[in-house]
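Of the protein chains in this complex, one is absent; all others appear in place.
Chain nomenclature is as follows: A and B, assigned in order of appearance, with residue numbering initiated at 1 for each chain independently.
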Amino acid sequence: MPAISMTVNGEKVCGEVEGRTLLVEFIRNNLGKTGTHVGCDTSQCGACVVHVDGKAIKSCTALAVACDGASVDTIEGLAQNGKLHPMQEAFREHHGLQCGFCTPGMIMAGIDIVKRKGKKLKEETIREELEGNICRCTGYHNIVKAIQAGAAKM
Amino acid sequence: MYEFEYHRPKKLADAVKLIKSKKEGKLMSGGMTLIPTMKQRLASPTDVIDLSGLGNFGVSVSKTKVTIKAGTTHAEVASNSDLKKAVPALAALAGMIGDPHVRHRGTLGGSVANADPAADYPAALLALNAKVVTDSRTIEADKFFKGLFETALRANEIIKQVSFDIPAKSAYSKMPNPASRYAMVGVFVADFGNKGVRVGVTGAKGSAYREKAMEKALSADFSAGAIAGLKIKADDMNADIHASAEYRAHLVGVMAKRAVGAAK
Partner (left out) sequence: MSDTGIGARMQRKEDHRFITGKGRYTDDINLPGQAVGYFLRSPHAHAEIKKIDTRKAEKAPGVLCVLTGEDAAADNIGGVICGWMIHSKDGSPMKAGPHPVLAQGKVRHVGDQVAVVVAHTSAQAKAAAELINVTYKVLDANVDPVASQKRGAPQVHDVASRNTVFEWELGDKAATDAAFSSAAHVTTLDLVNNRLAPNAMEPRAAIGSYDAGEDHYTLYTTSQNPHVARLVISAFVGLAPEHKLRVIAPDVGGGFGSKIFIYAEEVVCLWASRRAGGVPVKWVADRSEAFLTDANGRDHVTRAELATDANGKILGLRAKTIANMGAYLSTFASSVPTYLYATLLSGQYNIPNIYAEVDAVYTNTSPVDAYRGAGRPEATYVVERLMETAARELNMDPAELRARNFINSFPHQTPVIMCYDAGDYSASQKKAMEMIDYAGFEKRKSAAARKGKLRGIGFSNYIEACGIAPSAAVGSLGAGVGLWESAEVRVNPVGTVEILTGSHSHGQGHETTFAQLVSDRLGIPADQVAIVHGDTDKVQFGMGTYGSRSGAVGMTAISKALDKIEAKAKKVAAHVMEASESDVEFKDGSFSVKGTDKKMAFGEVALSAYVAHKFPTSEIEPGLKEGAFHDPTNFTFPAGCHICELEVDADTGVTEIVDWVAVDDFGNIINPMIVEGQVHGGIAQGVGQALTEAVVYDEGGQLLTGSYMDYCMPRADNLPSFRLDFTKTECPSNPLGIKGCGEAGAIAAPAAVMNALTSALGVKDVPMPASPQNVWNAMAHLREAAE
């Protein structure tokens, strides 16, 4: 089994994986970071979104071995020294979550949108950019508001 | 997923050697199609050769020509500033593929090699009269897309890059499948001035194709009106729960008109 190492939320981690081990499996099973979720098997729901080398990707559709040496950020790494990331804060303030299952992926996607599109986001832009993230609870209304507000504070 | 051995060569020559030496090797670029397919156990390679270590990515734009390396992600194509000036339609098309996360990983080479009947790039490659350059030869787009998930690529042949001449104007118009957001119908129109107009259509049939009657009409008069009366035959169009053959045929006309109207 290949041995891999990567930086996850700023910490060096290593492990042995099979070729077929998905990044999300490595994060959840090997590292015990269960904030990254799996909501589908066709790479569409976005519950599994993490950042790899600064870019949002679907960790259910990446091989862990292929991320050897990469820097990975998950929902668990956002808060720093007990202080929430502005995007996390905004989701709470604007009630951008209900059951919480899509939330880690939404927050990671939201931060990625800001990285690419800047802090001043139009509602329409956010809705388009969320194409790869499905939420069944909120009707997106408050997620859109949360991302808009979180972006402005980033 | 079945277990396989993973390889990540650094040089194209090594990749070629590896894929040829393995019993059932499979190339992987962004993995956005290959990994879901393997998860569903529809593909069971003994070896996966990951091309992402080759460093084979980038868009280069000269005065008359564009070359895009196979490993360039959809996100890179969508945001390349030179390409946005030279062929904005292609950058826009790349920005319509999947979602932001998919665009961060999925690549031109993977999409072209996969030849999904609903993929976006094939329409552009046909309309732009692109050349697909592999490790061993150059294949014209017209000869590349052969049928349902079928291309002119030989087993173990690796796409290196795609290149094409810059058209005077072009546009891509896409009617996404409401569920998958792949193209239910996508039409790429490229106007090469006195070299004529080419129209690539995806999503409508088993494989991307050129709508020659439209090309003829548009070469004479590049306006939406020129193709307004053109009847598109539904005979060999795809039909599924999302769109009947008749509806698809209708959409080819609508998307073509919109693309012509938007071309720049």
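Basically, contacts are C-beta pairs under 8 Å (C-beta built on N, C-alpha and C of every residue); 3 or more make two chains touch, one makes a residue touch a chain.
If you're wondering where the values come from, they're calculated on a predicted model, not measured in any experiment.
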| field | Selected from A:Val17, A:Cys67, A:Leu97 or A:Ala149 as touching the chain missing from the view | value | A:Leu97
| field | Chain not shown: contacting residue from A:Leu63, A:Ile111, A:Ile126 or A:Ala151 | value | A:Ile126
| query | Given the full complex, what residues of chain A touch the hidden partner chain? | reply | 20, 28, 33-42, 44-45, 47, 74-76, 78-79, 84, 88, 91-93, 95, 97-104, 107, 123, 126-128, 130-131, 133-144
| query | On chain B, what residues meet the omitted chain? | reply | 1, 3, 40, 175, 178-180, 241-244, 247, 250-251, 254
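In the analysis below, only the chains that are shown with their structure count from here on.
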| Residue ranges of chain A touching chain B (in the complex, touch as defined) | 2, 18-20, 22, 41-44, 46, 49, 55-58, 61-63, 65-66, 109, 112-113, 116, 129, 131-133
| Can you list the residues on chain B that touch chain A in the complex? | 1-6, 8, 28, 31-32, 35-36, 38-40, 48, 50, 52, 75, 98-102, 104-105, 180-181
